[in-house]
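Of the protein chains in this complex, all but one are displayed in their positions.
Order of writing sets the chain letters: A, B and C. Residues in each chain are counted from 1.
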Amino acid sequence: MTTKRGKPSGSAKLREAVCRANRELAATPGLVQGTFGNVSGVDRAAGLFVIKPSGVPYDELAPARLVAISLNTGQVLSGKLRPSSDAPTHLELYRSFDCGGVAHTHSEMATAFAQARRDIRCLGTTHADYFRGDVPVTRALTATEVGGEYEKNTGLVIVETFKRGGVAPDDVGAVLVAGHGPFTWGADALAAVERARMLEFVARLAYGAELLAPGAPALDGFLVDKHYRRKHGKDAYYGQL
Amino acid sequence: MTTKRGKPSGSAKLREAVCRANRELAATPGLVQGTFGNVSGVDRAAGLFVIKPSGVPYDELAPARLVAISLNTGQVLSGKLRPSSDAPTHLELYRSFDCGGVAHTHSEMATAFAQARRDIRCLGTTHADYFRGDVPVTRALTATEVGGEYEKNTGLVIVETFKRGGVAPDDVGAVLVAGHGPFTWGADALAAVERARMLEFVARLAYGAELLAPGAPALDGFLVDKHYRRKHGKDAYYGQL
Amino acid sequence: MTTKRGKPSGSAKLREAVCRANRELAATPGLVQGTFGNVSGVDRAAGLFVIKPSGVPYDELAPARLVAISLNTGQVLSGKLRPSSDAPTHLELYRSFDCGGVAHTHSEMATAFAQARRDIRCLGTTHADYFRGDVPVTRALTATEVGGEYEKNTGLVIVETFKRGGVAPDDVGAVLVAGHGPFTWGADALAAVERARMLEFVARLAYGAELLAPGAPALDGFLVDKHYRRKHGKDAYYGQL
Partner (left out) sequence: MTTKRGKPSGSAKLREAVCRANRELAATPGLVQGTFGNVSGVDRAAGLFVIKPSGVPYDELAPARLVAISLNTGQVLSGKLRPSSDAPTHLELYRSFDCGGVAHTHSEMATAFAQARRDIRCLGTTHADYFRGDVPVTRALTATEVGGEYEKNTGLVIVETFKRGGVAPDDVGAVLVAGHGPFTWGADALAAVERARMLEFVARLAYGAELLAPGAPALDGFLVDKHYRRKHGKDAYYGQL
């Protein structure tokens, strides 16, 4: 592994944005506990992404302390600190999904669903406003997958989940890793954080509904599409022009 | 659609009141997430109501930025911004119910009941102090209703729910739209917000009670009336004269 | 009904203490919503108790605005404001129980138990530290009781609950009125508020335990006594001498 320790890789703009997104993640009540959670952002033209260093408290973050990683080799390009241990998971998501930012949290209710190994079913329009259908849970990793390149395999099993289920990563920008917790992605680092926040809210709504009415009917597909399209794509009519 | 862009429609007093009510909604913990939620107030003599613009953050609201809409035509009368996408729902409520303000939120527990497609049953005097009986959930909208004038049809299905159930909108100033969330109404915009707040509290109490004792007995009708009348109508004896 | 409007009844010290206790109640997160909730304190030598006026916001309270009520006649002795509508309930508790203060709240989880019409069973030492056994729920009031002197009858049904169950009001200073909410009492107004606070905490613990393990075993009687006596009575050894 060759790493350059000179001029930091990743533009100042990207580092600034990813640093702000990590702070935003930490500032949102209920999203992170201690140093759990990390956000990254990608610069595909430069062939790298920038991510939080491992175990560093959020209030000690600075753009220069972030770690840049090559999309091609997965190696650290610059930065004296070690990257988040989840960096190989982010890498696989950037390689397979067309997104600009990835966020990972252990937010309470989304993690409870991940531990219960249940999809967060799309039961309401709040959910459909942000996620076009159920947020899927992955299968559990095998002993071989955990014993090998664990974090990379976590990314691969996420990708597998979307392929197997025929779900477009663009439509449902979130997943629950079984027995672990959620990853979210979006147009950039901040969008990934915003989605992590909405995922937790949607998980709380679904939790209440599932306990009140186990097996409550899913939202009709035409209503899911209606709400998702109110906010996304060319026919969106939510917000200002 | 003809809209006047000159002097804003809706009195300064109404705009001020509706702006304050929207801020109050946003300031109440747990009522709104992001830019979800909107409040309106009506001036029946002037034939219009004033509502939050769509997707505008609550701290950027100002009386002049609110949007005025004709009760007769449903068209925007003044304001450069687009109204809340839920405006046609508010319109139908003003047309059918005798109220001065309408509020819409995705507050957590009321929305969980809406997603569970369950009425919030009147299980306690706290509920009866504010709502004279169960808060009903609507039927789900059909594909035709969603594919057509969706937000208008949401309003119509609310009105249908009260007619079909023989519930007086004056007695129970709240509804849960199935798979969506609550709408509340009252004497003015602020009263609608206050009701949204109490609805969420009452939903939390009912949630706890339903999980502790599924099928717990409803409050006796004579006790519902007793409490509702302690606070409402000519025989009220709560508070000061 | 004769009321004196001159020098306020009830000593300055009592009024001060009850006013402070009402503010303490309001300042505790989760105990009161809006103007729900009220606290009173008694002066048995003077034959009166002092209570919060009805519907007055907590931050507008002042010792002089409290209302004094005769223990003998139940009539207002002084104060221009109407007393809390629950005053006749407080009166019956003072008449039957040997206590110095009474508090009433609609705190969330205690009220959920009241609406579920379930006792808060003594499942843990936290409970036993404050309440020597289950906190009982009353029977529902009859139509006649509600139609007559409703608030007085609420007090009578509380007293009946303790007599019927053979529970000493000194040992378990709290009750849940079915479909309504909790009342607590103690040595003085502040002690009643402290008990209301602990009741809500104990209710939250019991709620979690009941959902995790329906029918979980009650705490052994000898452990209930052990903990209660660690903090109460002549053999107490908790805290400093």
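Basically, a contact is a pair of C-beta atoms (placed from the backbone, for glycine too) under 8 Å apart; a residue touches a chain by one contact, two chains touch by 3 or more.
Note that the structure is a prediction, hence the values are computed from the model and not measured.
> Touch partners of the unshown chain, restricted to the chains that are shown, please.
Checking the complete complex, the chain left out touches A, C.
> Just the residue numbers, please: which parts of chain A touch the chain that's not shown?
Those residues of chain A that touch the unshown chain are 33-36, 53-56, 81-82, 85, 106, 108-109, 111-118, 140-141, 143, 146-147, 150, 179-181, 207, 210-211.
> Which parts of chain C face the unshown chain closely enough to count as touching?
Residues 123-126, 198, 201, 204-209, 211-213, 216-217, 219-220, 222-223, 226, 230, 237-241 of chain C touch the chain absent from view.
As a convention for this text, only the chains that are shown with their structure count from here on.
> Of all the chains, which has the CA centre nearest the overall CA centre?
Answer for the innermost chain: B.
> Can you give the whole-Å distance between the Cα centres of chain B and chain C?
That pair's centroid distance is 34 Å.
> Could you tell me the distance, in whole angstrom, between the mean C-alpha positions of chain A and chain C?
Inter-chain centre distance comes to 48 Å.
> Can you list the chain C residues in contact with two or more other chains?
none
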